[in-house]
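To keep things clear, I will list the structure first and then write my remarks on it.
Note that this complex is displayed minus one protein chain, with the remaining chains in position.
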Amino acid sequence: MNHRSRAHLDPALVRGLTTARRGPLISRRRTLRAGGAAAAALALSACGVQGQRREPVAVEDYWADKERTGRLRWANWPLYMDPEHTQITQFTEATGTEVEYKEDVHEAPTFFGQIQPQLANGDDIGYDLMVLTNGFQLSKLMELSYLAPLDHTRLPAFAESAGESYRNASYDPGNEYTVPYASGITGIAYNPEFVDRQITSLQDLWDPAFAGKVGMFADVQEIANFGLLANGVTPADSTKEDWEAAADRLREQRDSGVVRSYYEQDYIQPLTNGDLWITMAWSGDIYQQNATAGTDLRFVIPDEGATLWTDNLMIPYTSKAPVDAIEMMNFLYEPEIAAGLTEYIAYISPVPRAKEILTDWAGSEDDGERAEALREMAESHLVFPTEEEYQKLHNYVTLETAEQEEFSALFQAVTQS
Amino acid sequence: MNNRKTTPYALVLPAWVWLALFFVVPIGGMLSLSLTTGNVVTGFQQTFEVGNYATAVSSYWEQILRSLFYGGCATLVCIAVGYPVAYWIAFRGGENKSTYLLLILLPFFVSFVLRTISWRFFLSDNGMLLGTLKDIGLLPEGLTVLNSAPAVILGLAYNFVPFMILPIYAVLERMDPHMVEAAHDLYSDRIRAFTKVILPVSLPGVFAGVLMTFIPTSADYVNASVLGGAYNTMVGNVIRTEYLVNNDYPIAASITFVLMGLLLIGIFSYARALGTEKVMEVHA
Partner (left out) sequence: MSVDVGTPKAGTSPGAGRGRTRRRADWGRYYTWAVLAWLFAPIIFMIVFSFNDPAGRHNITWQGFTLKWYQNAFAHAELNEAMFNSVTIALLTMVIAGVLGTLLGMALGRFGFRGKQLTNLVMFAAISAPEVVLGAALLSTFLMMNVTTGYWTTVIAHVMFCVSFVAITVRARVITLDPRLEEAARDLGAGPWTTFRLVTLPMLFPGIMAGGMLAFALSIDDYIITSFVSGDVTTFPLWIWGATRVGIPPQVNVMGTLLFSVGLILAVVNIVMARRRRRG
């Protein structure tokens, strides 16, 4: 039997578990026959929800029997590739593999909640390749051994082109399970129409002059990082005491009436129309909004530092096409491809050479408007941060599931009131 | 005839089975889940941990009370908005009664989520509505409505007001017109005619309307997410976060149970005060 049925429970209950797994309807009908709803509830209470960790698999064992299928299903965040899916077309031309691209990742936790039970059952989740941000859900996926270990002999382009900051990240040492897709900075954005001074510091988010016009993120990790940085603590080295102090600091900010609301991802519109004057923000969103809507929003990396997050490519262990998936991973590290991707998404590419390529394209482009846009992008610090700026960027706190609960509770007490 | 006796059972059986399997049993399932401990990685074991309820209540009593308060306010707004409308349609709608009713229901062909999101557009600080009113000096410059309690309450009332109008209308419409006539002859002033005759007759409709608005509004989370701000989290938001974001199922199930318990106590004391039959009759 597999790992799951060895669970924690005594033998009489394990029987209940196995019936439940064979088919829910049968078991429900049986319990119902046994004597109505009360009995059913009791029978259920014998179940609990099973532990779902799998045994890790060695790289060679995982890849030993895997073959290319010619069909790849990929889940990504919305608007994370141009609507024509240029890179996918190029991939199909290069390899012959057909790609079914789905913008199904809207929120990491709900996405995790959706795939987790299927992965626990060893079922196909409908994707062979997916993109998730470093954070709690990624840690959980790794902890549960739900990701295929990457065979780096199949990733020569990654070895060749990935930037230093994108190898060996603290959340996935040695890129055992993931390679970056794109990165972004969580910093401060403000609308100069309403804010008539230079914003340089995290303390500006606490400034009573902006009462009711400050936006903060609802995501516990994002907001925790800002609380920690405001207290002068490096998130990755933080202790429990630091978290408590950071939560207090954030609570004080909220209670002073500065914060308008805690936003999921929909802060751009209020920032544009003046409901928000200054807010936590993601670099690429601001760049894109300025580029497409002609706004003049400003983005700054505060003096105290900001955070660098990374959206990562990964393969669920139940993938039906892991070989095609890892080929796609490798393909996205071809500098030309990476540059094309960056041109649309405006987030930081893990391939530093993309900058040169964008500049080259700008030089040889006849269409003046596009050339200008390309040049602007290649020079933008939001898309290609300088070495100095990288020094100010921090990683998230990496936590095991058990610690996550405490951490979440602490900061949700601030954002969910 | 034997056939005659079994007919009703044959008729109700499919619905019974469905409601038992997917309504009654799940409530039991949730009860059992609320008494487990663990996390997604280790699994959740049935430990009959009653402490989950203590944790749930002590962490979230504020959100629970706030939800009941917002639900109550929204219900009052619904009565204030809905009663006169129901009254007018029932007594003065004339030929066009059904047209008016359809007009009231028509906006609900558009998705609930989309309608709620639209309010952001109207309520934003410099938006079409507030911005204009501020420009002509009708509202103070610094006024904010979006991301505040009034915005959430208005959103809730907006989304559920038909559930107030319809039951009140149903009762008023059934009233004998002669009775209204007689009331007006009996009492010289209209207010007394209203309070002494019409209002008492219409109360069951109001009670049903209160049930149909108070329960869904106090357990809603969409309005608080879309229109609320830093202090407007409702218990629905908490339940959603615990289930879908934190995957902390035992706490999530405990809060849900507490909420359900509170609403049940409310419903039953309400039903007792008014007589169960009456409430269920109109409601049904």
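By written order: A and B. Residues from 1 in each chain.
Throughout what follows, a residue touches a chain if its C-beta (ideal position, glycine included) is under 8 Å from a C-beta of that chain, and two chains touch if they have at least 3 such contacts.
Everything quoted here is computed from the prediction, not taken from an experiment.
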{"item": "Interface partners of the hidden chain - shown chains only, full complex considered", "value": "A, B"}
{"item": "Residue of B:53, B:70 or B:119 in touch with the missing chain, whole complex considered", "value": "B:119"}
{"item": "Contact partner of the left-out chain, one of B:56, B:146, B:161 or B:230", "value": "B:161"}
{"item": "Option touching the unshown chain, where A:231, A:273, A:359 or A:401 are the choices", "value": "A:273"}
{"item": "Touch criterion as defined above, residue of B:89, B:149, B:183 or B:230 at the omitted chain", "value": "B:89"}
{"item": "Touching residues (missing chain, whole complex) on chain A", "value": "20-21, 24, 27-28, 44, 47-50, 78-79, 102-104, 106-107, 114-115, 117-118, 121, 123, 125-126, 264-266, 268-269, 272-273, 288-289, 292-295"}
{"item": "For chain B, the residues touching the chain missing from this view", "value": "7-9, 11-12, 14-16, 18-19, 22-27, 29-30, 32-33, 80-82, 84-85, 87-89, 92, 98-100, 102-115, 117-119, 121-122, 129, 154, 158, 161, 184, 188-191, 194, 211-212, 215-216, 218-222, 226, 236, 239-240, 243-244, 249, 252-253, 256, 259-260, 263, 267, 280, 283-284"}
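Note that in this section only the chains that are shown with their structure count from here on.
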{"item": "Chain A and chain B: spacing of chain centres that average the CA atoms, whole Å", "value": "36"}
{"item": "Chain B - residues contacting chain A, complex", "value": "20-21, 24-25, 27-29, 31-33, 35-36, 38-46, 59, 62-63, 120, 124-127, 144, 146-147, 228-231, 233, 237-238, 241, 243-249"}
{"item": "Complex contact set, residues of chain A against chain B", "value": "7-9, 13, 28, 31-32, 36-38, 40-42, 44-53, 107, 109-110, 112-113, 116, 140, 143-144, 212, 254, 259-262, 269-270, 273-275, 401-402, 405, 408-409, 412-413, 416-417"}
